[in-house]
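Take a look at the structure below.
Every protein chain except one is present and positioned as in the full complex.
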Amino acid sequence: MIVVLKKDVTEAQIQHIVEKAQELGLKTHISRGVERSIIGFIGPEDVLRVTPLEVFPGVESVMPVLSPYKFVSREFKKESSEIRIKDGLTIGGKKIALIAGPCSIEDYDSLLEVAQKVKAAGATMLRGGAFKPRTSPYDFQGLGEEGLKIMNEVGRKTGLATITEVMDTRQVEIIDRYVDVFQIGARNMQNFSLLKEVGKTKKPVVLKRGMSATLKEWLMSAEYIMSEGNPNVIFCERGVRTFETETRNTLDINAIPVIKEKSHLPIIVDPSHAVGRWAWVGSVSKAAVAAGADGLMIEVHACPENAKSDGAQSLLPEKFAGLVDELSAIAKAVGRVV
Amino acid sequence: MIVVLKKDVTEAQIQHIVEKAQELGLKTHISRGVERSIIGFIGPEDVLRVTPLEVFPGVESVMPVLSPYKFVSREFKKESSEIRIKDGLTIGGKKIALIAGPCSIEDYDSLLEVAQKVKAAGATMLRGGAFKPRTSPYDFQGLGEEGLKIMNEVGRKTGLATITEVMDTRQVEIIDRYVDVFQIGARNMQNFSLLKEVGKTKKPVVLKRGMSATLKEWLMSAEYIMSEGNPNVIFCERGVRTFETETRNTLDINAIPVIKEKSHLPIIVDPSHAVGRWAWVGSVSKAAVAAGADGLMIEVHACPENAKSDGAQSLLPEKFAGLVDELSAIAKAVGRVV
Amino acid sequence: MIVVLKKDVTEAQIQHIVEKAQELGLKTHISRGVERSIIGFIGPEDVLRVTPLEVFPGVESVMPVLSPYKFVSREFKKESSEIRIKDGLTIGGKKIALIAGPCSIEDYDSLLEVAQKVKAAGATMLRGGAFKPRTSPYDFQGLGEEGLKIMNEVGRKTGLATITEVMDTRQVEIIDRYVDVFQIGARNMQNFSLLKEVGKTKKPVVLKRGMSATLKEWLMSAEYIMSEGNPNVIFCERGVRTFETETRNTLDINAIPVIKEKSHLPIIVDPSHAVGRWAWVGSVSKAAVAAGADGLMIEVHACPENAKSDGAQSLLPEKFAGLVDELSAIAKAVGRVV
Partner (left out) sequence: MIVVLKKDVTEAQIQHIVEKAQELGLKTHISRGVERSIIGFIGPEDVLRVTPLEVFPGVESVMPVLSPYKFVSREFKKESSEIRIKDGLTIGGKKIALIAGPCSIEDYDSLLEVAQKVKAAGATMLRGGAFKPRTSPYDFQGLGEEGLKIMNEVGRKTGLATITEVMDTRQVEIIDRYVDVFQIGARNMQNFSLLKEVGKTKKPVVLKRGMSATLKEWLMSAEYIMSEGNPNVIFCERGVRTFETETRNTLDINAIPVIKEKSHLPIIVDPSHAVGRWAWVGSVSKAAVAAGADGLMIEVHACPENAKSDGAQSLLPEKFAGLVDELSAIAKAVGRVV
C-alpha cells in the first residue's frame, strides 16, 4: 500500500500514520519528493484494506500495490488449470468445450431432442435452466425440481454432462444431486452467500461475470468460492452492460487475454447473451475461440418461435452444427480442437 | 406490442404472425406504410412478452407499448404512497426521513453512541450492517445474529427505528424478528429468490438500485416484492456505475423525478455510497432533497479512522448534525420538513 | 510517479530504469518490500508522462502521483474564480447565473419574444445556436452568420449577455465579433484545435463536459484553453452517457463538489440536455443549485411544438418563470441569490 501525502502535510500527521502502521504490525518507508511525499507500507496489505487510510489527516490518496486475490491468481499457480467435469471431460485443456441447449428446460421430449442433436454436432455438455432469473415476476419461472429430474435423465441417456443455474442457497443441495456443474448467473456474481455455499461443495462452478463487474471483482468472486475449498471454478464472459442498445450486451473480448494473464483458471464465453440475436452468435463465437477461450456456452432450441425464454438469441440445431464446423477450423488455427 | 415488418415481408409471413396472435387470444391491426408495414396487437401484452416475435420470419423489430409493471405504477395508484415504518414514523409524507448510522455494527457501545448522537441531530432511523456484502472474502463479514441483537437493543433504548441488510433467503426470518426494515443491497436487486421471500413478509423493504440497473429493471424488482403481497417498498438510489473513477459511483439524480412520475412509491437517496468520500456527502445530500427525495440514508461513524468498513465515506456525528441544519433549510424551500 | 516492480525483477532491470530516470533529470528512491519493491521518481512528472515506463522490463504497473493539470487547479489558485461576462455580470460569485433561450435561433421575432420573457423572469444571459451539431446531416443545421446577427441584435435590445456554440476553428473569429461567450459543445470537448483557438481569445468560454469524459479529462480540456492564455473558463455539466435509456443523459451531480474541490473555476449545469424531457428539468435544476452550481443553462421556447430542435426538453416561458421562483428559495437556503 502506498499513501500519497498532501502538499501541506505536517510531521505530526506523518507520525500518526506511522504509529497506526506499527500498531498493525507493518513497517513504513517514507520518500520525500519535491511536490509530494509518500509513505510505503511494508508487510501484508490485507490488514490495511479494511483501514480507511484515506480519512487520516494529511492523506491525499491511497494506492494498493498488490492484487486482493490469491488462490485464483497466476502468481499462486503458474500452470493453467484444467477442471475435471466428469470422466474424460475437462475444461481448460487443448479441447475447447462446447456447451449447448435451451435457455429453459421445457419438457422431457424437447430437451432430449435438442440434446441428441447438439451431441451429434459435437457438444459435450447440455445447458438448460430449471430455476430462471426473470426480470418480470409474470414471466415463466422454470420447472424447478421437475426440470432437474428431466435434465438428469436426458444427461444419463445421452452421456452429456449437465449444467444448470443455481439462484438461491437453498437450491444448492438439490441441484448438487441432479446436475454435474453449477452455474452462477450474472445477477448473482456478488451474491456472496451463494458463492460460499457452492464453495463448500466439490462440484465445478461456471461463474458468469456480473453485468457491470470489473475483472478484479470477478476474480474476487472466484476467490470467494476457492477460499471455501472448491478449486473448480470456470469463468464465463457473457457480455457487459454499456450504453449500446443495438445488442443485448457488449461482449468484452479483451477479458479473455486479461483473465488468462491474471489467473490460472479457464474462461469460456456465452455468445448468446452477449449479442442477444441468433444471427450474430456465429461471428462472436469464432472471435472467442480465436482470442483463446476454453469453451463456448450457446443457446440452441429446436423451435425458437415456441421458446419460453430467449427465443430471439437461440440457434436452430442445424445452425449450431454448421457453426461447429467453422469453429473447428478456427480452433485448429490456434492449435486447439473442438 | 407493435411489430415492424421487413420491407420484403410476404403475405404468408404476415398471415403466420396473425395466426400466432389469434392462438394467444389477441387481435391484430395491420397498417401498411410506404417503406414499412406494421402490426399492432390489441389485448394484454403479457402473453406476448414471452413469445419471441423477433424470430418470426418477416419481422424487423418488436416494440412494447405498455410498461411491464403494474402494482408499482402510478397508473395503478394515482396518489403517492406513505409507507408506515412504526408508530408515528412514515416514509413518503411531508417529513423527509433521515436514516443514519455506521456501515457495520461493530459493538454495542459504539452503536449506542452513534445512535444517540444522530437521534439528537434529527435522525429517526438507525442503519447498520450485521451481514456485510464484501467484495473480498478476507474482509470483515459482519457480526451476524450478534449484531442484530445489538441493533435491536439500541433501537429500543433510543426509540429509533432500525434497518439492516438481508443478503440471503435464510436470513429473512431472523432479521424479521429483530429489525424494523429490510434493506436489499445493490448487489441483490435482482436476487429474485430474495425479493420473493421479503415479499412474503409485511415489513417495509428499502430496495437499493443495482449498480447498473435501469429504472425499468428497478421498478420490476419492486414489482416482484409487491406481487407477493408486500406493498411496503421504498426505492433507494445509491449511485450507478459509470466510467468515472474519481467518485465511487455516479448518483443518478434524474432518477428522482422519473421514479416519482412512474411510481407511487417513495424514493430515498444514499449519498455516502454514491460519492464514496465524506467531503462530498453534504453537497449531494442537499441536491437529493431539492430534487424531491423522501429521505436520506447516510453513513455516520464516531471514529472513521477505526471503522471496519467504509470509513472514507462516513461523516462524523458533528458533521452530520451540521448537515441536518442545512437540509432543513432546503426542505423548507421545497415545502417539506426534516 | 511510482513504479511497482514485478516480483521477479532483476537488479539489472532496476538499474536500467534508474538510468532512464537520471537521463531525464530525475532522482529515484527505491523501497524494497516483502512482496513487491517500488521506485519513486522525485522531480517533475511531466517528463515521465510521455515515457512509457510500463514497457520497461521488470515493471508491473505505473502510478502517477500528481495531477496532470496546473492552471485550472485549486492548488494553483486557492480562491474561487469569478469570471466577468460583461459590465455588472459575472459567473462564480454569490449570484447564480440563469442562462435561458431556445436550442436554435430560428428568427428575430421568436428570439426577441423569448429573450424578453426570460429576462423578465430573471435570466441574465441568452442562449441559442447558430451552428448546430446535429446527429443527422438531414436535420436543421442552424442559420449560421444570419443567426449570429439576430442574436447580437436581440442581446443589445434586451441587455442580455449572449452565448452560442462554436463548432469549428474557422467560426471563432465571426462568433467572437457578434456574441459575448463561446460555448464548446460536448462533442467537441476534446477537439483540441478548437480549444487552442478559443484559448487565444480573451472571451469567456463555457466548456461542456464530453458525453463520456472523466472529470480529469474535462479539467485537462480546460487546461488547454488556459495554457493558451485565456483564463475565463466555465465548466458546464450536461449529463454523461450511461446504460440508462429513460432519460437522455445521466446528470452527474457528484461532479459539482468534485470540480469545486479540484479547481477554482466556476461550474454551471445544463439540466435540459441532462434529462431530455421538460417535465424533469425543474427537479434537477433545484438539485444543481442545492449542490453548489454557479449557474444554470436552460432551454426555453415559446412554442415547443414548433421548435426546430430539442422541443421535447424545452420549457415554456411561464414554466421557466415559475421555476425561477423555486430556485430563488433554494439559492437562499444555500446562502446565494438568483
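Which chain is which? They are A, B and C, in the order written, and residues in each are numbered from 1.
Quick note on the criterion: a residue touches a chain if its C-beta (ideal position, glycine included) is under 8 Å from a C-beta of that chain, and two chains touch if they have at least 3 such contacts.
Small disclaimer: the values here were computed from a predicted structure and weren't measured.
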Key: Hidden-chain contact residue, picked from the options C:L26, C:I83, C:I150 or C:M167   = C:M167
Touching the absent chain when the full complex is considered, from C:S80, C:Q116 or C:Q190 = C:Q190
Key: Residue touching the undisplayed chain, where the options are A:E45, A:E106 or A:D252   = A:D252
Inquiry  = What does the interface between chain A and the hidden chain look like in terms of residue numbers?
reply    = 212, 214-216, 239-240, 242-247, 250-254, 256-258, 260-261, 274-275, 279-280, 282-284, 286-292, 326, 329-330, 332-334
Request  = Tell me where the left-out chain touches chain C, residue by residue.
outcome  = 20, 46, 49-52, 54-56, 68-69, 133-140, 167-171, 187-188, 190-194, 196, 210-212, 217, 220, 223-224, 227-228, 241, 277-278, 304-305, 307-312, 314
Remark   = Omitted-chain footprint on chain B covers residues 2, 4, 7, 29, 31-36, 38, 40, 42-45, 63, 65-66, 75, 212, 241-243, 245
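By our rule, only the chains that are shown with their structure count from here on.
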Ask   = By CA centroid distance, what chain is farthest from chain B?
value = C
Request  = List the centre-to-centre spacing of chain A and chain B in whole Å, with centres computed as mean CA coordinates.
outcome  = 26
Ask   = Cα centroid separation between chain B and chain C, in whole Å?
value = 31
Request  = Go ahead and note the Å separation of the Cα centroids belonging to chain A and chain C.
outcome  = 38
Request  = Scan chain A for residues touching two or more other chains and write them down.
outcome  = 212, 241
